[in-house]
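All protein chains but one are shown at their positions in the complex.
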Amino acid sequence: MTDWEPKIVSFLCNWCSYGAADLAGVSRMEYPPNIRVVRIPCTGRMSPKFALAALREGADAVWVSG
Amino acid sequence: MITFKLNGKKVQGEEGQYILQVAEKYGVEIPTLCHHKALEPAGMCRLCTVELFDGRRTRFVTACNYPIWEGMEVKTDSEAVHQGRKLIVELLLARCPEVPLLQKLAEDYGIEKPRFKTEDDTCILCGLCVRMCEKMGNSAIALTGRGVEMKVDTPFHIQTDICMACGACASVCPTGHITLEKIRQEITRKQNVELIPSEYDMGLKGRKPVYVPYAQAVPNTPAIDRDVCIHFKTGGCKVCTQFCGVNAIDHSQEDEVVELEVGSIILSPGFKPFDPSRFDTYNYAKHPNVITSMEMERILSASGPTGGHLVRLSDHKEPKKIAWFQCVGSRDLNRCDNAYCSSVCCMYAIKEAVIAKEHAGDDLDCAIFFMDMRTHGKDFERFYNNAQGKGVRFVRSRVHSIDPIHGSDELAVRYVTEQGEIETETFDMIVLSIGLEIAPEVMALADKLGIELTDGNFCKTTSFEPVETSRKGIFVCGAFQGPKDIPQSVIDSSAAAASAGEILAAARDTCTRQPEVVPETNVVGERPRIGVFVCRCGINIAGVVDVPAVRDYAASLPYVEYVTDNLYSCSQDTQEVMTQIIRGKKLNRVVVAACTPKTHEPLFQETLTNAGLNKYLFEMCNIRNQDSWVHKNNPELATEKAKDLVRMAVSKVALMQPLEEAELEIKQVAMVIGGGIAGMAAARSLAKQGYQTHIVERSDRLGGQAHRLFRTSDGQEVAGNLKAMIKEIGDDPLITVHLKSEIKQVEGFVGNFKTEIVKEGKSEELEHGVAVIATGGAPLSPDEYCYGDDPRILSTLELDEKLMADDPELRKLESAVFIQCVGSRDDQRPYCSRVCCTHSIENAIELKERNPDADVYILYRDIRTYGEREYLYKQAREKGIIFIRYRLDAKPRVELDGKDLTVTVTDHVLQQPVQIRADLLTLATAIIPNKDEALAQFFKVPLNDDGFFVEKHAKLGPSEFATDGVFLCGLAHYPKPIDESIVQGRAAASRAITLLARKKIHTSGQVAETDPMLCSSCGVCISICPYSAPSFIPEDARMFAGKAQINPVLCKGCGLCVASCRSGAIHLKGFDNDQIFAQIFAVNQD
Amino acid sequence: MEYMGVEPDRLHFSWISSAESTKFVEVVSEITEKVKALGPNTHYVKKEAKVA
Partner (left out) sequence: MIAYTDKVRQIARRLLEESRVEMVIGFRKGSQPMMNEPCFIRKAEDADKLVWDGNCGINLANYLTGRNEKIAVFAKGCDSRNIVTHIIENKVQRDKLVIVGVPCTGMIDKRLVASRTEGEIESVGENADKVVVKLSDGGSLEYDRREVLQGNCALCVHRNPVIYDELVADLVEEQTDVDRWADVREIEEMDTEQRRRFFEDLLAPCIRCYACRNACPLCYCPTCFVDESKPQWLGKGQDQIDIQTFHFLRAFHCAGRCTDCGACQRACPVGINMRLLTKKLEKDCFEMYRWEAGMTLDQRPALDTYKPDDPQGFIK
């Protein structure tokens, strides 16, 4: 399991964190490549179902960010 | 095309290319120390040596400068090549044993110690610097000498004055032999290597000659600073052109003179922050820890020079104590010429102090030294109170000087307290709250345009035409009109646009062009045929992510019919090719793996539309901003991530459905609710721009509170102007005035409101597309200071009425007292009524003019004569009006004893109670809103705790509501004087017209929709929606009565209702459960 | 979910404005660290094939 890399399913608000993620790119910052972004129109769209489903499907963590 | 073999594989290159270039294209790495893309290769370091087989024999050549030829065979990684390189590294290391780059290379090649005699050089004679200097068009240096004597030098070893210290040589030097520091010490001999100061970061950071001003700049394309670019000095360089993959850089562009014919001009040149360098006693120019508030803004910003880390500049340590000095360059005629108040500094200083404490923790001591605290904006007083609660210290004192403490980075400050004692405190950092002033070039522009300026050099306007300059057709907005904050500037700008629109109304829509409409292909029911376009974005993506691998991977995914990769997917030609492919391959879903949908989704959607596909059959996959750019040191995982993201996008897009955008006609009629100054201003502007307008007014006349006002702060009589305005409204055939009318019911939504008004018992239904709420406010009727007990005790408006009537009593007064903040800024109404300080001072001056012998007193808490109203305050003091400050916990006492009316107040200077016998006492009463909860309900717009309406955005949307189609102006928004009411009335009209002028609006297709079969009528969606989009289907409906439905016009597609619907009855089109689940399911498939 | 026995570090919430790229990077890094420390998610994964 040494080369195990976690997958973190990330639900990012289109207007906030998704923008921050884009800006991080524009600013050429670096961060670990473990997140998999699902763009949602607003964190209000986030349903507990999604978090549960992501974990059920084997995601190692779920991150919701507005 | 030349074909040859590279490591046994067939490769192709262009005639004239070198081996290294072709190898790079095919991703074959060849080490080199002396190669630079923009420079001619020289084969100096020999590290790029490769094995070449020419058909007969093998030899070794340098890949960087060996041209390719048909049929040659190159090996870059053979044992012989490896051994050769190892020897070269060993030799270089022997020459320069201390160079880290070579040490690293040696380690890679397994060399522990060179076998040769070591020297202590740091130059490997790669010649990059020499070639770069030549490229710069300068040739200040060259390789001199021969053999072991060879070195990089200036001609004849003498100091050169040709060198421009541009630093290009240092930028390419691989070993650190040449550094900027060395250039400074040995060549230029200047104190500092000067950075090109970043304008955006207030010079706290440097920037490059080719630069984007800041991350969010629009347009977000780099510019070349001609003043510092070497090319414009020597004609050389142009290195940037070699790196630009799309040849976008054109150094030959010239300034152009463009002549435009326009019907109107709007001036919004803004302000210039005051430069406090000239204040010697503040040591701003000399001490790094004395900074301006603008510099503080950057230091506090997450994207600022310190990354949002709050440090003092002298040693980058975290400060423990920070002071702000207010009124630097404002309200000051001793040390500068700015007598006006800059209006914004008190508020921004409090904001900075609060943010500083948020950044550094509660232990940070923040002290604001001020004269009068001017938090007269909406919700500002609350912010001030909260800041006090958070421990920000407010010290009422103007500090004369800042003394650096020798041997430390701290600063000493001596000041006089309110009690008259002299205190000394030390601070780590002092922020000068600099004021706003008009730049000389703006004054020159004003001169050129022939418009008049005020004493403060702001653009001269009047209270009744606050955005019109002295020259017809030229309008002004923002800080050039007068110092002001963001919301006020935004209001101004909308108003200026409306003013320009009024004179240009006839030309509306004469310059618009209609795009060609491509008929949409019906793809419903078709099996998904997905096209995946993977973008290389030059090297932006392809440099990190293995684009061909991602492309090939995409081809293996279900339903994918076509894959390709593009150099730049967003370029015009690629768009056309994409359109062809979508048509040709009959694709019905498209995924573009490229940059971010936030910037490029609309572009690709347009491509879909042009190809006849519904634009929602599209998904973008962010493999640049959120992948290649942020994982550049981890190409393998970045490629994996890109594949995951593409897979997620493909599984989502397969489920995408064509969505319809509802089209909605906008009824070309406006309704203004409230016929006061603001409402009339809004209606007048709407009508002048050609829109039929209804004014609904509760009372029996137009004009509202303005009837009771005497003069404006610029000395204009209100009555005459008001009369003219009412006449203008009455004469306008497009305006219908409904007096004595109230609103009983409102139905509908943006574009299609149906409002029932009741006029003297009769009801009438009006249809309108937009509504402007201008319901105004009223003076508070106070229950303190013996108001109502004696005819000598008046409210401000009652005094105005006496002034208008020229009451002879006023000329006989011996003593008049004004009490400020009556009902404002207290626990019950924690807001400032904004106009009262100016108004009382104006009236005090008027009383003094009518009877110069009268003693006039103003009892105040903070004088808030913001902007150029400050002149009135100055004038009042000059006229001998006496200002006595009182505190909220020691309010003045008013006593009526028979005929005697006395006011007792504790004087702030004497610290003693003072008794004033008054012939007239005027109470500056608060402005309270006509809190209209029913109206708020009708239009689904919010009210705040004080009863004012809550605008869409406190800064950027001050004259509109979050609810589409409803706008706001006047006192219903916040207390304000006549000029600001008129401006906001126009602003509301302007915002309304942005909607009316479109005639039709398209709603987004990505809205929520209910499935009434699944709905359980629980009403959560109706309760939770911030936009009032869901409602119950009426009980008398034929089907699904009582179930929820969603109005697509009001829905903003946030999905809150979808997530909160337990019954799963709501679908968010474009982000539906199955689509998001598809992405989740695809995360971990393999 | 924490109550149900899902490790708290498997679920994160945050608020980041579109200008706060630095915070974004900090949060991503922090979360990744925490999840790496936790090891792979094994308890709450559905083990059998999905229902067809």
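Going by the order they are written in, the chains are A, B and C; count residues from 1 in each one.
Basically, a residue touches a chain if its C-beta (ideal position, glycine included) is under 8 Å from a C-beta of that chain, and two chains touch if they have at least 3 such contacts.
Quick caveat, the model's predicted, so the values are computed rather than measured.
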item	value
Displayed chains contacting the withheld chain	A, B, C
Contact set of chain B toward the excluded chain (per top definition)	1013-1020, 1023-1024, 1032, 1042, 1060, 1062-1065, 1073-1074, 1077-1078, 1081
Missing-partner contacts on chain A, residue numbers	48-49, 52-53, 56, 66
Hidden partner interface residues of chain C, rising order	1-8, 12-15, 27, 43-48, 50-51
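Here is the rule we use: only the chains that are shown with their structure count from here on.
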item	value
Result of counting contacting C-beta pairs for A-B and B-C, higher pair	A-B
Distance from the mean Cα position of chain C to that of chain A, given in whole angstrom	8
Centre-of-Cα separation between chain C and chain B, whole angstrom	32
Chain B: positions in contact with at least two other chains	215-216, 303, 630, 1081
Residues of chain C engaged with two or more neighbouring chains	19-23, 25
Touching residues (chain side chain A, partner chain C) in the complex	1, 4, 6, 8, 15-24, 26-27, 29-32, 34-35, 51-52, 55-66
Residue ranges of chain A in contact with chain B within the complex	5, 7, 9, 14, 18-19, 21-31, 33, 36-42, 44-47, 49-50, 53-54, 57-59
Chain A contact footprint on chain C (complex, rising order)	1, 6, 9-25, 27-29, 31-32, 34-36, 38-41, 44-46
